[in-house]
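One structure, pasted below without further comment.
Only one protein chain is missing from this complex, and each of the others stays in its spot.
Letters are used for the chains, namely A and B, taken in the order the chains are written, and counting of residues starts over at 1 for each.
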């Protein structure tokens, strides 16, 4: 059963303003095209504004001042954010604390917070610390001495290696590996000598790590991911990297060792970043780009090697016409030779 | 011990025609160059037709009408398919049903079909349904309410999240994650607000998922992979995608959110596909290509950004000669200036 809420209650929850009947009650969200009268819908993209006239929904979440075609509306500055918050309100609920379930493997020296849940098959090593209300799913393995903050969710078969530290409200999707050994070897002439990777990984608060991501522990100190940064699936972060706050690292990105990424940086899917470089704040890098050197802040880049995004767009427009361009140049060469011979 | 079969029996199994001694018995397959008389070999690539004369094999699987150099042959329209079927016949056998083995973690409310096997360390959550003859290997984790069809194999440490649905005869390789949360956040000005991902993943029948793949659950509805589609290892499918029937998605491909892929599409290794686009039926996309927009059906594409494959081949042929082309243009410019000055 979904909870039922009045439009007034929802507006209060969102910090919005009601236009119309604030006593109207709804019990869920639905898209504009496909909504019943007991649902609230939302207009996030102005392109669809005309659909407000025809929606079957009881109420509409929208930006202030929009045409509401006589509908009851909740006006909020950011309707997309409001939609996300109502999704949370209607469709999610906190995980009930179940304690340590039978079949979990728990070291005697592990320290558990209050209201935790540890599912069957999870393995918690010596001296691990687990924060309050944190949920650890089946098959997750927490090595000795790792520290996990309050209100985290560690999904199935994720691995957190020894001594790594996870902040509050972090979510680790299934199969992600935090603290694998960095890829460091010293050539000894013939072969490779393994450099011990004695550092750790630190995830600050509100960091989320996608499924099957790999975050390598530092060689000596800390691989750091700062507050609020989100990683999509299958991302690789090499040893000693520092990733800033509120970054979006999209699926299959790889960042080589010791690179520093600023705050609010977006790396689109499959981007590769070389090692020992810096990317400034608010940079956006387009999908599949390869970044061989540092990038200045507050700009967009694309391509391999990466260049300013607009420059890349213009260059790529020429690529399919290269054969034609080459042909033109060859023809011009002949015409010039002809002119030259006539002027001899 | 491999089973022994007569050429007649094999021909009947494959729907082929015997040329030569149909009573001849063989007990396995071997390559043309390295086969004993108790083995059958196969000629799939006409390039190697002459090797039939010299093979030590007792019999040869080949296309109708080929020169068989006096050998006993089974003629089938598709010898490579016949080879695959004989491999199955000689070298594989159904998994014997072992039941729920000690050390498996099974919720009391799980519903198990007949003749299943659940290995030690597998974790089956509340209200999970497992079909007949399905095998779930050690460390696989099936979250609450997931449904797995008949004759599936879920390999070790694979994860199937809550409420996802797996069809019949699906194979999930080790470490694959089905139903991780989609990568969806609403910017709130300063930071990112997590959009609950309340949808699911549906795999239809005969879908195979490679090792350590990630298939994100939909934000609201269904991430769908249709009948017969095969994913290689380390593939990323983002939330809300729909992948058609009988597609081949090669290793390390990434498909962004809400994109629709047609039937019989091949995406070669490391291809990246942007979000909210469509790829038509029977499209082939070359390795490492980046697909920024929709692609029309029945064609091949390559490059980043993707263009028709032949166009890309021609353009790439010019790329290594760009420095030379530039030099030529510079020289032409001088020659023209010279001509112009002479005509002043």
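What we mean here is this: a contact is a pair of C-beta atoms (placed from the backbone, for glycine too) under 8 Å apart; a residue touches a chain by one contact, two chains touch by 3 or more.
Computed from a predicted structure; not experimentally measured.
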**Message:** Can you say which of A:139, A:167, A:244 or A:286 touches the chain missing from this structure?
**Reply:** A:139
**Complete:** Only one of A:195, A:222, A:277 or A:299 touches the unshown chain, namely A:195
**Hidden-chain contact residue, picked from the options A:28, A:58, A:82 or A:254** = A:254
**Request:** Looking beyond the chains shown, say which of B:4, B:23, B:78 or B:298 touches the absent one.
**Result:** B:78
**Request:** Write the list of chain A residues that the hidden chain touches.
**Result:** 105, 121, 123, 125, 139, 141, 143, 157, 159, 161, 175, 177, 180-181, 183, 185-196, 198, 212, 214, 216, 220, 234, 236, 238, 252, 254, 256, 270, 272, 274, 288, 290, 292, 303-305, 307, 311-312, 314-315, 317-319, 321-322, 325, 328-329, 332, 335-336, 339, 342-343
**Request:** Quickly run down the residues of chain B that touch the omitted chain.
**Result:** 31, 78, 80-81, 83-85, 87-88, 91-92, 103, 119-121, 137-139, 155-157, 171, 173-175, 206, 208, 210-212, 228, 230, 232-234, 246, 248, 250-252, 269-270, 287-288, 316, 319-323, 325-326, 329, 332-333, 336, 339-340, 343
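Basically, only the chains that are shown with their structure count from here on.
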**Complete:** Chain-centre distance (mean CA atoms) for chain A and chain B, in whole Å, is 27
